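Right, one structure below, let's go through it.
A single protein chain has been omitted from the complex, and every remaining protein chain is retained in its original position.
Here is chain A:
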C-alpha cells in the first residue's frame, strides 16, 4: 500500500472517529440524562486525534528508519573493503537502489513477472539490456552482488511496506476504538484535546531551535570531514585560494575573508553616512507630510530583491565605474570590482540603517532636546551634541547589524565583485568573497567527497560564526542602551 493510500485511510478513520465519538457522547447524554462535560465537538475532536496522531507519528518514524535499517542489513552482501570508503559506499547503494527501482518498473510494465524479478541471475543474460527494454537506463552492467542486494532490497522494502501499512492501520483503528470506549458524558474531552493542541503549539515553536541545530550540525559535520582531508591550519592561514578539481588545491580562507571585509567596508562607507543623515533629517527636520511620503519610498529599496541590485551592479554601476573612474585613473579595467559591489551593497543597506537609526533617534526623550534648545543651541548642535551621543549605542548596534548583512550578502557580490581571490588594496580590482566561493563550489554537479566541494561547508561555518558574532554583539549593545531610558 502506498504512503498516499495509507494517509488517505488514516484520514478516513479520523473523520469516522470524529463522527462516531461525537454521536456517542450525545447519545450517552440523552440516554443517561447526564450533562456533557465538554461541548460535543470536543468529543469528536478527541476521536479524530486518537485515530490520527499516534498512527501518523509511527508512520513518520518508520519512513525515516526503514532505509537506514535496510542499508545496514545489505552491507553484509559486500566485502568490507568495498564499503569502507564513504564515497564508494554511497555510490554502491545508489546502484542497488537504481537496479531495484528498475526491477520494480519492469514488473509494473509486465516485462518480468514478480517471480522472475526475485530470482533473475546475472548468469542468464544481461540485466542491463532487459531493463533497457522497459526504459530503465543503467550506467554499467550489473554485478552479481549488486543484483542480489537489489533483490533483497526489494524484498525487504516489500516486507517493510507491509509492516508499515499493518502497523499504521492497526494503530489508527486501535486509537479509534479506545476513543469510542472512553467517550462518556463525564469524560473530560476538552481538557484532553487542549493538551494535544498545546503539545502541537510547543512542537511548532521548537522548529526555530531545530533549524539552528540543523544548520550547526550539518555544517559542523561536513566541515569536520573537510578538515580530515585538508589541514585546518592551512585553511585558516594559507594566503592562496586556488581550488583544483584534480587535487592539490590550495584552499586558504584569508584572501576570501579579505575580499569580504574590504567590500563590506566600502559598503559601510556608503550606507552609514547616507543612512544616518537620512534618518536624522527624517526624524528631526522633516515635516510630517514629507516624512509620510519619503520614508516609505526609501523603504522600497529594502523590498527590492537583491538579484535586482546584482543586475544593476553588473549592467550599470560596474561599467560606469570602469569607464569614468578606473580607466582614466589607470587603476584597472575590470567592470566587476570591490567598488562596484561595495557601493551597491551600500545602497541596499541605506534603508536598513536609516529605519533602524530613525527608531533609535525617535526613542531619545524629547526633554533632552528641549533642554539643549532651551540653552540656545541650534537644532544641528542639539542633534550632534545631545541626540547622537545619546543614541550612539543603538546606532552602533544598527551599524553592526548592517555590517553583518553586508558580509552575508551573496547575489550582489556574485554578480558584481568578480571571482578572482586575491589580497590587493586597489578597490577597482575584482576580488571575491566567502559567499561567492560557497556558490561557485556548490553549484553544478558536485560529489560530496572532495575537499574542493566540502570546503564550502567550512566557508559557510566561518560565515555563520562571523555574522552570528556581529549580531549578538549588536543585540548586546542595543539591549544595554535600552536599559538607560526604560
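The rule we apply is simple: contacts are C-beta pairs under 8 Å (C-beta built on N, C-alpha and C of every residue); 3 or more make two chains touch, one makes a residue touch a chain; residues count from 1.
The rule is simple: contacts and distances are computed from a predicted model.
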{"item": "Chain not displayed: protein name in its UniProt record (\"Phosphate transport system permease protein PstA\", \"Alpha-L-glutamate ligase-like protein\", \"Tripartite tricarboxylate transporter TctB family protein\" or \"ATP-binding cassette domain-containing protein\")", "value": "\"Phosphate transport system permease protein PstA\""}
{"item": "Sole residue of A:30, A:69, A:186 or A:207 that reaches the chain not shown, by the stated touch rule", "value": "A:207"}
{"item": "Selected from A:350, A:391 or A:431 as touching the chain missing from the view", "value": "A:350"}
{"item": "Touch criterion as defined above, residue of A:29, A:92, A:180 or A:219 at the omitted chain", "value": "A:219"}
{"item": "Absent-chain contact - pick from A:341, A:401 or A:477", "value": "A:401"}
{"item": "Positions on chain A contacted by the hidden chain, ascending", "value": "67, 190, 194, 197-198, 200-209, 211-212, 214-215, 218-219, 222, 273-278, 280-282, 284-285, 294, 297-298, 300-301, 303-312, 314-316, 347, 350-351, 354, 378-381, 383-384, 401, 404-405, 407-411, 414-415, 435, 438-439, 442-443, 448, 456-457, 460, 463-464, 467-468, 471-472, 475"}
